[in-house]
Every structure is written in C-alpha cells, then in structure tokens.
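Here the structure comes first, spelled out in structure tokens, and everything after it is commentary.
With one protein chain withheld, the remaining protein chains of the complex are depicted in position.
Up next is subunit A:
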Amino acid sequence: MIRFVDVHKSYRVDGRDIPALQPFDLDIADGEVFGIIGLSGAGKSTLIRLINLLERPSGGHIFVNDTEMTALAEPALRAQRRRIGMIFQHFNLLASQTVADNVAFPLRLAGERDTAALQARVGELLARVGLSDHADKYPSQLSGGQKQRVGIARALANRPSILLCDEATSALDPQTTASVLELLAEINRELKLTIVLITHEMDVVRRVCDRVAVLDAGVIVEHGPVADVFLHPQHPTTRRFVNEALPEEAASEHTPFAQVPGHIVRLSFRGDATLTPSLSRVARETGVEFNILAGRIDRIKDLPYGQLTLAMQGAQVQIALAALREAGIEIEELPR
C-alpha cells in the first residue's frame, strides 16, 4: 500500500518556488498496476520518485507499507529502498559490469557475500526475464528490450513488494514494448507485486494498468479504474490521451456528423456485454435503423470492450436506447 497524504512538491529556482505538484492525496493498493499518465513536464517523474524519496516532498506524508518514508533517517531509508524496485527509461545499467553482475549488484549492496547464493539467485532472476544465455555479456552487447529485462531482473533481486517503472518502455519499439509489458503483467500476477508506472502513452495504460491517474500541470485531474477513464474520459487532457490511443475515434471527434441523418450516439460495451448480440436484437425489436460511423473492439488489460459511434434513425430510437442500457451498454449522446 502506497499512500500520499496532502503531498506537494515545488522546486526552488533562482530564489523562487516553482510548483511541480499541487497538494494531492492518493492511495495505491497492494497488488495493483497503477498508471500515472501525463505529458512531459506534468510532474509524473517527480511523483514516482516521491515514493522511494529520490525526490523529497516539500510537504505532506508518504507511506509505503505503513512505514512513513518521509520520517525515516538515511540508513532506514536505504533499507526501505531495497524493498522497492525501480526500472528506468534508459535502463541505467552499469556499463562496466556483466549482465550477471548487474543483477547481483543490489544483492551485494544489501550485504550478500555468499557467491553460491548470489549465483543461484541471479540464475533464477535471469531465467524469469528470459536472459539465461546472456549472463556473461555486457550491456552494450544487448538490445534495448534485453537491457530493460536486465533492469527488471535487477529490480526484482531483493524481492521487493513494489516495482516503480519510470517510462520503462518509452525508449523501445512497439513489439519490444509489448513484450516488456507482458513481462510486467506476468510479474504482477505471479509475484503479487504492486507496480506503479508512469508513461505518456495511453496504450501502455490500456494494456497493463488496473487504475490510472491523469496528471496535468502538477494536478491529478482524473483517476479511477482504467476502463472508466478510458471509455468515459472527463478532462480534456484525458480525452487527448484517449484519442491518441484510438486513431479512428480521434478522427470521429473532429468529423462533423452534421450531414449524417439521425441520432448520433456512442455505445460502450465492456466485459459480458461484448458477448451478447444486443444491438441486432434491439434493432430488430424496435425497427430502428443504425449506421456505424466509427468503432473499435479491443481489450483493456483483460477486459474486452467495444465502442461504436452510431447514427440511429426511426420512431423508437429512445426506446431502443433504453433497451440497450437495460442490456448493460453505456450510452452517450454526442453533440453534432
């Protein structure tokens, strides 16, 4: 459990305080994957670094597993940090050390001297991230995705309860991003590890996160379960992110439907609602005609969802909409 209580942060630049994060409260539950999305400069890097106190807050209290991080003295803080893994956009591996030594590094820092125990643990970790054959290589000999896997193995070495991901996939190509995210999801499932990740890509949030907070200019403007935020974004910044993840939908935001006759509505199906043919049934029963203007069917983490923008025509449109709501479909009427 990570808890922020009335935390804020500002930087002192040339004698003036520049606010980076406005006062906020936030709880991150054990075992969840929590995403923080924001543009560069929104304060997300600062926010994630508050958790292990790489950045000290200007005020407020930060608790990690019931320990108040902000109250710890240096040695106790170092001990707590060992229980929090972290991976980085640019991997930050030791170039002078082999893959195996990089992974062993946090174990050695924690005082492990037994070579056999080190080797066993490193072998286990490299197997988990699929790099058993690369133990004796140097980071410069690895691809970006492999380097991030080393980063993940290193972060897991001291069996942390929390993993912080600082733009962990931003330097990777789409395929590699997908495989790294898959690995993170697997770790979350199997090790019951809490993951906090920051990103500027809604797609990353959609694939792995359970909950998300949207950060805009130092303010958390929206947070909640990913499906809610993703399907019904409230804040303009959130909408921008969501539209980036849905290129077709983005187009529809700007395409004037003025020429299209009928009622313009957006239907959101999620979970079980995606499995029943409600739309065709309702159309048949009410005699309503519909025309699909835009749509997408995909998954949010493990939840299947569909979103269709329809133009509906006929005498019984309102009845049809009520029937669709009845069937568990969320409906928004779109302005022309």
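As a convention for this text, a contact is a pair of C-beta atoms (placed from the backbone, for glycine too) under 8 Å apart; a residue touches a chain by one contact, two chains touch by 3 or more; residues count from 1.
Methods note: contacts and distances are computed from a predicted model.
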From the options "ABC-type metal ion transport system permease", "Sarcosine oxidase subunit delta", "Malonate decarboxylase, alpha subunit" or "Monovalent cation/H(+) antiporter subunit G", the chain left out of the display has the UniProt protein name "ABC-type metal ion transport system permease"
Could you tell me which of A:L47, A:I84, A:L118 or A:L267 touches the chain that is not displayed?
-> A:I84
Among A:P57, A:P106 or A:G218, contact with the omitted chain is made only by A:P106
Of the candidates A:F63, A:Y138 or A:F257, the residue in contact with the absent chain is A:Y138
Touching the absent chain when the full complex is considered, from A:V5, A:L39 or A:L54 = A:L54
Go through subunit A and note every residue touching the omitted chain.
-> 52, 54, 78-82, 84, 86, 88, 90, 92-97, 105-106, 108-110, 138, 140, 154, 158, 164
